[in-house]
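Structure incoming, see below.
Excluded from the complex is one protein chain; the other protein chains are retained at their positions.
Labels run A and B following the written order; every chain starts at residue 1.
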Amino acid sequence: MAIIDVNNLTKTYYTYRRGSSFTDTIKSFFHRERVNVNAVQNVSFQVDEGQITGILGPNGAGKSTTIKMLTGTLYPTSGHISVMGYTPFRDRNTYVNHIGAVFGQKSQLVWDIPPIDSFHMNKAIYAIPEKEFKNTLKELTELFELEDIIEKPTRVLSLGERMKCEFVMAMLHRPKIVFLDEPTIGLDVIAKQKIRSFIKEMNRQGVTFILTTHDLEDVEQLARKVIIINHGQKVFDDTLQRLKMNLGAKKIIRLILAEPLAEIELEGIKVIEKNSDYEYTLEVNIENNSINAIIRRLSEMCEFSDISIKELPMEKIITEIYESKESKE
Amino acid sequence: MNFLVKKFRVVKAVALVTYKEWSAYRTHSMVSIFVGPVYFIVQYFIWSVVYSGKTSLNGMELSQMLTYFGVTTLIGYLTMDFADWNLQMLVRTGKFLTFALRPIHHRFFALSQKIGHRVLGFLFEFLPCLFIFVFIFKINMRPANFGWAIISVALAFLMNLYLNYTIGMTAFWLVQAAGVRRVYLLLQSIFSGGLIPLVFFPGALQKFLLFLPFQYVSYVPAMVYIGRYTLAGVSMPIPQIVGLQAIAVAVTAIISEYIYRLSMKRFTGVGA
Partner (left out) sequence: MLKKYIRIYIECIKISISTALTYRLNFLLDNFIMLVSNILFPLFTLLIYGSGAEFPNWSLYEVLLIQAVFTMSTGIANILFNGVLWATMRHIIEGSLEIVLIKPVDCLFFLTASTIEFSSIGLFLGGLVIFVVALPYIGPVSILMVLQFIVLFLSGVCVMMGISFIMAATSFKWVGNSRIPEIFESIKYFGRYPQNIFHKVISGFTSFIIPVAMVGYFPAASLLGKADATAFIAILPCFLFAMAGVFLFRHMIRLYEGVGG
């Protein structure tokens, strides 16, 4: 059953072009040039209850604008949104009682005091009954192993610990839907992993998650459904498996050579960037060849001083999607 | 009733958190214990020589003048806030979003915060300075009427919050809202009565001040405390001026709420 239903969602806003020189600022005082920004254009999608949905896209693609409209903190220019039967921007006052949200860089915690005090504040704001609050807090802190942490002032906590506390704060009132905007940004690998397993556990208990990210790994490990937005438009909306099928299994290898090499030619390897005879960026297809085998062959061919293996970057994924669409048509 | 209980719980929780947050800085509040009396000493000598040979200036006697400066200082500790600065920061950093996502009116949140913050001010600024004024400087600090004085100070508490909050909301429209704030603070510091009793201003200006909100922040509660109110030649009995103050607070609250709704429209429309 669809818990979120979005139809032809569009958001356009105006900004004013500003010059930076002194005369420009004086001029702009009297006359300003209006610029239209189409942040989101005609986006429609549905999310089923109990799903984890990833909204992917490069920076400035319209992910955050979309999620702000879903949380009711931003009015759409046109289109319809229905979440659990509410129209978020219209019913915001009652609606926000039923959702939770973590916005990567915008903290709810009060800086100078321990998180536990901030939790008590939200307890009052959401009018959570004492018993329920205690049980939820116990469960969440155990899950994150935060028992001692929440007694320390927020300012002394590490970024990862703070982020975990943000999650607890957002989940205390037991929301049915939780929106996450870049929840793992800036975290180290272990903290990322902890956050991800927390999301999975909460999802098992029936919570629906919507997350925006530009980290493909977040999506790979969590989401079953993926929506990709680029330049405000939806370019992909399907399961993770379909996305993988579309993309194939590809990785990016960056190579720094000890000895110059005019070109690299190997089966399953495509040179996508060459800065000099020493620096190559390769795209490798690991569907038929294991990454092990590829590196072995590379090392037979040339002497390298540094090597790094990465996921496909967002921009690459989007071009691939466009290409696969065109080839189908 | 249930609604009120919930509201009260929110006030309590937010005030408590704010109290804890700021009590780490209570030594900062205690700077007032030095600064307040020092300013008072300067005022004491100034007015002592200014009154030499005169019994009354603009209808105020020396003892009333000293009480006036003592009282405005103390009222300041009970009613000050920086809701304006706070809100401007939240808007500028985008953190206002975390409040839009919670089921709470942010001005109500700010009010609760102020209560917590001012409890701290009461303990570490108001009480010590009151003690110094009464027992060391031997200034008469007994209000003419306890009940009216408390009501008037409470109204000033609200007035200051509504005014400052409204100034803070300019940040939803202006990038350079800090300038607006500074101009406002300048006007407020002069025309609220904190600088000098408003009866010292030229007559025409006094008439003008009668219709501005500034006097209700400091001058009115101080005069209610002393027990007689006059401005621009208009004298009012205490219950009447407190009633007027209540009306002024109500009007400001309504205007502030109207601007708040515009702000929310603006916030959700642009997503600042």
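Keep this in mind: a contact is a pair of C-beta atoms (placed from the backbone, for glycine too) under 8 Å apart; a residue touches a chain by one contact, two chains touch by 3 or more.
Because the structure is predicted, anything quoted here is derived from the model rather than measured.
> Of B:Tyr51, B:Trp85, B:Phe137 or B:Tyr260, which one is in contact with the hidden chain?
Final answer for the missing-chain contact: B:Tyr51.
> Among B:Val5, B:Val31, B:Ala144 or B:Leu262, single out the residue that touches the unshown chain.
B:Val31
> Residue by residue, what part of chain B touches the chain that was omitted?
So the residues of chain B touching the unseen chain are 25, 27-28, 31, 34-35, 38-39, 41-42, 45-46, 48-52, 54, 57-58, 176, 179, 182-183, 186, 190, 195-196, 200-202.
Criterion: only the chains that are shown with their structure count from here on.
> As a quick test, compute the distance in whole Å between the mean CA positions of chain A and chain B.
Once rounded, the distance between the two centres reads 44 Å.
> Sort out for me which residues of chain B touch chain A in the complex.
Touching chain A: residues 6, 9-10, 12-14, 16-17, 20-22, 24, 93-95, 97-98, 100-104, 265, 267-271 of chain B.
> In the complex formed with chain B, which residues of chain A make contact?
Going through chain A, the ones touching chain B are 13, 65, 68, 71-75, 89, 92-94, 96-97, 99, 101, 103, 105-108, 110-113, 117-118, 120-127.
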